[in-house]
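Left out: one protein chain. Kept in place: all the others.
Let's turn to chain A:
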């Protein structure tokens, strides 16, 4: 019996031990927590966090470009597993753009994700200031880099919702700023870019590496040229011709340079990376293909070598009442970079601004574009309306499938000139603000 009692005592003791035990509290085992950077930001942390900006700025980029390209009637996006590309985006039948569907919620959320990633780093930098980990100049130019991205990402969202506006101030998730009008949004984005350009003026080097897509623009001084280039685009959207020319003056605009100079999103086959979402092979099927809207070919001038941006396939593809045999082939592999802003666009912005300021200069800029496309000099009328027509045409072919056409015809009030492919199709001028913004 004594033996048994001993066993009982042992067991009781065990019970006491178990009760006294605290439950173990775990950190997030599967990813770094935001909290962990608030107290201490190291150079290594900054490198990783900035790396996230490059990453998330490409998330749902394909959807953004499809939104612009399909509504802008540059091409049709076939997807046999998602009917809404050929339904909602083309306004087929009674379809309208929904405020809770991936084509708006996806890119919209991803752009703001980048903005948040950047805003969090700005916050960490505030805490890191004075810790000796970074020089004040390094902190300033990092802010300039981040602000450029914030402005660019906000601009892409504004391009989708247009007159619906965007939220400019989103740094505090518990206390979001209001939706502001398009005019106010463009002013705000421009102000952020101007602040970025000032920040970048500190010079020196970035305390983090940039991707190969920023080759030639990976120091604060050269990166500021890209910030100016984006600011020039914003000024053009504002209709501020002198502003455009002012920013272009500090950008990498080179009328005689390679039209493809610029900054790019890069891609890789690494499973944690993205492949170029705009690439489909020429053998693509209705499961996933970008089929040229036929007017791109029929409206083109003979000999325009930019028609190599589409390729003919052996058989036509048919889906949802649309048939076409030319596919978009702007990118020739799933690793090809996608431009953020290129010299070709800057030359066109230069031409556009000069239509009012200096029409002769506008014509010569347009001729640079025409010549590079294998076309002869412009021989049409040089009144303002004709030059705008010509400029929009050149933008259509030079920036094909890069997300410009829809926005260009919209800002010149010409949405009604876009072709309709089926009797009940519609051209929408803007996306609704996502449902979950609770507007």
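Everything below uses one rule, namely that contacts are C-beta pairs under 8 Å (C-beta built on N, C-alpha and C of every residue); 3 or more make two chains touch, one makes a residue touch a chain; residues count from 1.
Keep in mind that, in the parts below, contacts and distances are computed from a predicted model.
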| item | value |
| --- | --- |
| Candidate names "Redox-active disulfide protein 2", "Glycine--tRNA ligase alpha subunit", "ATP synthase epsilon chain" or "TonB-linked outer membrane protein, SusC/RagA family"; UniProt protein name, chain not shown | "TonB-linked outer membrane protein, SusC/RagA family" |
| Per the touch definition above, residue among A:209, A:380 or A:419 touching the missing chain | A:209 |
| Contacting the left-out chain in the complete assembly, out of A:238, A:268, A:356 or A:429 | A:268 |
| Residues belonging to chain A that touch the chain removed from view | 4, 7-8, 11, 14-15, 18-19, 21-35, 47-56, 58-59, 79-84, 87-88, 92-96, 98, 100-102, 105-106, 108-109, 112-117, 119-120, 166-167, 170, 173, 176, 209, 211-213, 266-274, 279-281, 283-288, 315-320, 323, 334, 434-438 |
